[in-house]
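Take a look at the following structure, please.
Note that this complex is displayed minus one protein chain, with the remaining chains in position.
We just call them A, B, C and D in the order they show up, numbering each chain from 1.
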Amino acid sequence: MPKIGVFVCWCGSNIAGTVDVEAVSEAMKTVPGVVFSTNYQYMCSAAGQKMIADAIHEYHLDGIVVASCSPRMHENTFRKTAQAAGLNPYMVEIANIREQCSWIHKDKEEGTRKAIVLAKAAVAKLLHNQPLQAGTSAVTKRCLVIGGGIAGIQTALDVANAGYEVDIVEQRPTIGGRMAQLDKTFPTLDCSACILTPKMVEAAQNEKIRIISYAKVEKVEGFVGNFRATIRKKARFIDENKCTGCSLCMQKCPSKKGRDEFNMEMNNRPAIYIPFAQAIPNVAVIDPEQCIKLKSGKCGLCEKVCSAGAINYQQKDELLEREYGAIVVATGFRPMDPSPLNELGYAENKDVITSLELERLMNAAGPTKGTLLRPSDLKHPREIVFIQCVGSRCDENTNRGKPYCSKICCMYTAKHAMLIRDKYPDTNVHVFYIDVRTPGKNFDEFYRRAVEQYGVDYIKGMVGKVAREGDKLMVRGSDLINNRQVEIAADLVVLATAIEPDPSARSIGTMLTASMDTNDFFTEAHAKLRPVESPTAGIFLSGVAQGPKDVPETVAQASAAASKVIGLLAKDHLVTNPCVALSDELLCNGCSQCEKVCPYGAITYENREVRGPGVREVRRVARVNPAVCQGCGACTVTCPSGAMDLKGFTNQQIMAEVDAICL
Amino acid sequence: MRKFAAEKLEQLLSGISMPVYAPVEDGGTVIYGRYEPGMRLRLDKLGTDRTPKEVLFPQWESLMHFKMEGKKIQLTEEERANEDYVLFGVRACDMQAIRVLDRVFLSDPVDTYYAARREHGTIVGLACDAPGKNCFCKNFGVDPAQPDADVVLWPAGDEYFCEAYTDKGHALLNGWDTLEADECAVTAIKEEIGKKYDALPFAHLNLNGFDGEHLMEKFESPQWKKLSMACLGCGSCTFSCPTCQCYDIRDYDTGNGIQRYRCWDSCMYSDFTLMAHGANRPTQLERYRQRFMHKLVYFPSRNEGMYSCVGCGRCIEKCPMNLHIVKVIRALGEGEKE
Amino acid sequence: MKKIKARALSLLADGTVKRVLGWERGEDAFDCSPALFENEAEMERFVYGTCAGANLSKYCVKMGKAEGKTLVILKPCDTLSFRQLLHEHRVERDAFYIIGAGCTGMMDENGLLAKCAACKGKEFAVYDEIIDTEECRLPTGTEKRMEQVEKLENMTAQERFAFWQGELSRCIRCNACRNVCPACTCIKCVFDNPGSGVQSKAPVTDFEENMFHIIRAYHVAGRCTDCGECSRVCPQGIPLHLINRKLIKDMNELYGDYQAGLGDNERTPLTSFTKEDAEPGIIHERGNG
Amino acid sequence: MSVSNTGWTPKIVAFCCNWCSYAGADLAGSGRMQYPADVKIIRVPCSCRVNPLFILRAFERGADGVIICGCHPGDCHYTSGNYYARRRMTMLFSLLDYLGIERGRTRVEWVSAAEGAKFAKTMNEFVETVYTLGENRKLRDIRCRK
Partner (left out) sequence: MTKETLVPMLGIVTEVRVDTPDVKTFRVNSVEGGKCFEHMPGQCAMLSIPGVGEAMFSITSSPTNQEFMEFSIKKCGCLTGWLHQMDEGQMITVRGPYGNAFPVEEDLKGQDLLFIAGGIGLAPLRSVINYVRAKRENYGKVRIVYGARSKEDLVDYPEIVNEWCREAGIDVFLTIDQPQEGWEGHVGFVPSYVTELGFDPQGRVLVCGPPVMIRFTTQALMEMGFEKNQIYTTMELRMKCGVGKCGRCNIGDQYVCKDGPVFRFDKLGELPAEY
């Protein structure tokens, strides 16, 4: 019988307060297999770990149980301790007597009883543990960045500058993302394009970076270090290598009624277009839904005017298969559509706009060439009302929007208000807000400048209704500070709409098996300690895909993700998770059910000579690729004979736990 | 020789102070179950679905318990049966089967679990007034008209003749309200039974050569391959056989200790002889052969010619694929006896 | 039968097949056993008729390893089992020459077999040729397939429990149901495997009876063609097929109609899913609890 | 802990997937949300690792209720595990119900890593249900009784 040591942690008073740790370690001494049992204040401390190491040596332990906090917290710590002491790290089991015992029970007797059961279950499992050896797998030294906004660009640049290849896959015809649409950035008010476009150019010119625009990732297989992605490069109907970006075709194109996505569809663009002047790649694209030639076969004007001969109506989608060692998700965000919030009248009134639309209206390259005109009649607005938290911070149950704070709205509204007041002092600006949140460097100073220096009228309160009366928009709201109703006859209403993850995020998450929260933001591996990694190994998070953030935060996170990627790609080999499925070929009858439920395609079948007691024959048997298997265990339940088992969570181990718990 | 009116039977059974095990219905099958007044007796059923052997040698029984503490083991034996009982309505073939079991379990060293049950039981045999088409007991020296029991009953229309042959039998019969009867009536009944039996399809099989002398010849017969081909390797023949007594001993971890129990096993099962390095009867052919060789050759060879088949016909009825011992006897034997 | 026998003889004679897997006649009209015939002389005892209730598919697993082709006679319902075995790579199609044999419903001494009473029709799921004897007609199912399952569903939980305890308590764990089942083709059943942790040999307690039959049915769920052999072979007359049928009924109702042994090796209901599948809580919402 | 007059307390086994529900249980712990100590959690990588054998084993050994918790459908760390688990458990629980075993003793609940409160609430509800049903007598091995 293996010799087991049990180590009960007090976790200060966190455990010891509700669990009689002495009684637990005493009770464990009589459990079969346990040859040593003790307790200590902080097992995870250096002294605690030394205690464990010493006991391993002194009692020749074959395995240890640490009764402490959640294994999600310190399983790795203790595995390392065990390993350092010469034990196989997988001969360690954690009994979670903090999160799942001491913290949720008040009665000490009850807590102690449960802690003993949990520790016994851990011992019971450990009695069936086998030393596991992690395998290794090679690392493909290339990184895939999904999304070519500032987050993706920054990550790509950092990774490329460290000497590794990077592919940026961008769904739009150009990289640049949301930041390219912004006019100025807070709190410095520098021109967004002026700081972004050099980075775009740098990315385009970096020989380690390949920009695959107007494309989407269609399939990802494999695992950390060894991903294989299928990328669909949509037909642009333009030969990227020939197009010079002269934009002559755009002028000649007779079909000019396309909605200009870059300008938030506030103006039109031709069927053949370059999204904006600084687009990278600076190459045109034909909108097949709009192009007369592609729809009816007639026209072909662009082909005629293109001296480079870049137009190719026959172009087809192209599928690229590329291998990667790491994948960075930088899928960014979009503003939430505020139409469902009927009282704000966004759908009916052209002069109710979103903040991002305002960005375009104020931008020199925008639909109004930077002059602030209201969309309905192109008149200069004199009264502008900003409404904060539109769709943010909503009660989840009301279905009116997002439960979270979109984080950037307070600052960009202050920016907008300040810019308008600065440029058009005759225009009054009112801001309805719930709270103003300015916890950033120079943020509060910026906000106060808007109020104090620029006289922006901040009204704490909510807007109940926006209704058109004549050419005015009547904004009715409450002023909570003065405790009264206010009504403002506005010319323009700007909604600080919530930001939400790009709609492509969900499917990408599924494809990558990267977990997401209920709002479709990617979940980090640890909220505090591993904020730029997904729980799925090899998947990293950059920018707003992980949660709302402003530009500097996005860039910081992008660089952080890059450093994680570089850390990964710098390795020649990765240690694989040894807790993978294993098929017992003596039991397997090759029925092929397990293959059907494997999400990773890790199971294959082969005819192999099987040798066992009294058996020597060629049989079709399942084989698990341990490098591909992620250890979910779906196959184990599909296998009726129990040939398929999961190392680290074997049938025997789990049943031993069940037995111990039910005793 | 005594007799009593058939209608009084249930009353007599109810009057027995000991537990009575008799053929009763259980959801469409007939078993030797604990008889309670009002239950439907099925004395008409030949080849009951479950056999009287279960009363003496149940499908599973606890042997002992262990408590483990550290390196220590504590052993508690299961108590042996200590209650007298009556096993009622046992046919001649099944009675012979009990004699077979006696040979196994009461031979040295005695199986005390079986012995205790055997000792506490009084067996009331029941003559077969109408042997059925699957019966072939006489081939094995069994007289369907004369079960070898403590007490024997002969059904005769509206009355039963009865006679006790042992002390236990007399003790039981003395408690019954019976009338003096004429031996001749029973002789006639026996003759009648003999005639009925002789007309049955399997009445006279040729068992020449089924003995230790011809062990290797029978063992090496090429017929086994064909005979065993359709065998599923299930245990329906063994478990419904009144003489099959192969068993397994297993430990069950109750969480509070170990219960060591014995349960029926079947030589037809693929894991019956399986060891760490393989089985010595690797295919169904060997396992099938083992079962029939045991009944017809090995057992008589060790037991003065006593077969461990009693001709009850249950395997004929129960085998899902209609493989049975008569087919084996015919294939391996030397034709019908004239 | 004559046509089948003649065809089998000619296929044996011309070397197309090495052996014939069929039935051999026994003592009387209801007595026939599955048998292997390797020459004309042996074929003398060949029989096909209403006694041929056994499903020969299971034997194909073993037979498929023999050298040369085996001719196997399969009834319509048997072909479903065979095809399911094909899906599971337990038999090679090339190793068999399949004669689909018409079936008028199989009998034993007590009349039409229970499995034939709810006949699934006379379509063959796989065959090389069909020999439909002249007198063959579509056996009219005398009962609806799910009739008895529904009856049980309509009972109260207590009644159902009593019903099944009554039935399963008769189980002697002879394993006939498992060994005959064409879907049970594990090299070693979990109940025989000391390493599985659930090995058990005798129905020592109510629990072990339940356990065996729950797991037996569960392990073939989605692969069980409802051939009814389990109930046919049960020496204790336990209606085991009603457990399998319940699973089939549930799968059909919740995940869409599915018949194991048809189709082209698609996933079974338990190896597939849709995002909109019913939640397990659905069982709380129906019928008697 | 729920204690009846006879001193009986239910035994409840909760299988929790490592990525969502186990984390949810941890979160319930960090939030000091109380639920009865009758619930003992077994960590499995995914709800699809839960073999019906484990559930029956728990009942055999005297569990009075078994609950399986996994990621919400669509959120499985392994993409599809909980979808399989959903079908498997539906079928198994339906079969148990068909055999007359009380429905309330089995349950599947999707609990995300963020739903500590839901975890605690679910456990409180489930213990209550099982408590009302009383001791599991229909599906346990009498040999395991003390």
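By definition in this document, contacts are C-beta pairs under 8 Å (C-beta built on N, C-alpha and C of every residue); 3 or more make two chains touch, one makes a residue touch a chain.
This one's a predicted model, so the numbers in the text were calculated from it and none came from an experiment.
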item	value
Option from B:Met1, B:Leu41, B:Ala171 or B:Cys246 whose C-beta touches the chain left out	B:Cys246
Where the unshown chain meets subunit A, residue by residue	1-2
Touching residues on subunit B - with respect to the absent chain	63-64, 66, 68, 71-73, 75, 77, 104-105, 107, 109-113, 212, 215-216, 219-220, 245-249, 251, 253, 258, 260, 262, 265, 267, 272-277, 279-281, 286, 290, 293-294, 297-299, 301-302
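One rule holds for everything that comes next: only the chains that are shown with their structure count from here on.
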item	value
Core chain by centroid distance, with centroids computed from Cα atoms only	D
Remotest chain, subunit D as reference, centres from CA atoms	B
Of B-C and A-C, whichever chain pair has more C-beta contact pairs	B-C
Subunit A and subunit C: spacing of chain centres that average the CA atoms, whole Å	50
Gap in Å, rounded to a whole number, between the CA centres of subunit B and subunit A	72
Subunit A and subunit D: spacing of chain centres that average the CA atoms, whole Å	30
In subunit D, residues with contacts to at least two other chains	52-53, 57, 61-62, 74, 80, 84, 88, 141, 143-144
Subunit B: positions in contact with at least two other chains	252, 255-256
Residues of subunit B that touch subunit C when the two form their complex	26-29, 49-50, 59-60, 201, 226, 229-230, 232-236, 238-240, 248, 250, 252, 261, 263-266, 269-271, 318, 320-323, 326-327
Interfacial residue positions of subunit C with respect to subunit D in the complex	152-153, 157-165, 190, 196-198, 204-208, 210-211, 214-215, 217-218, 221, 243, 246-247, 250-251, 254-255, 269-271, 273-275, 277-284, 289
Interface residues, subunit A side, partner subunit C - complex	586-593, 596-597, 605, 620, 638, 640-643, 651-652, 655
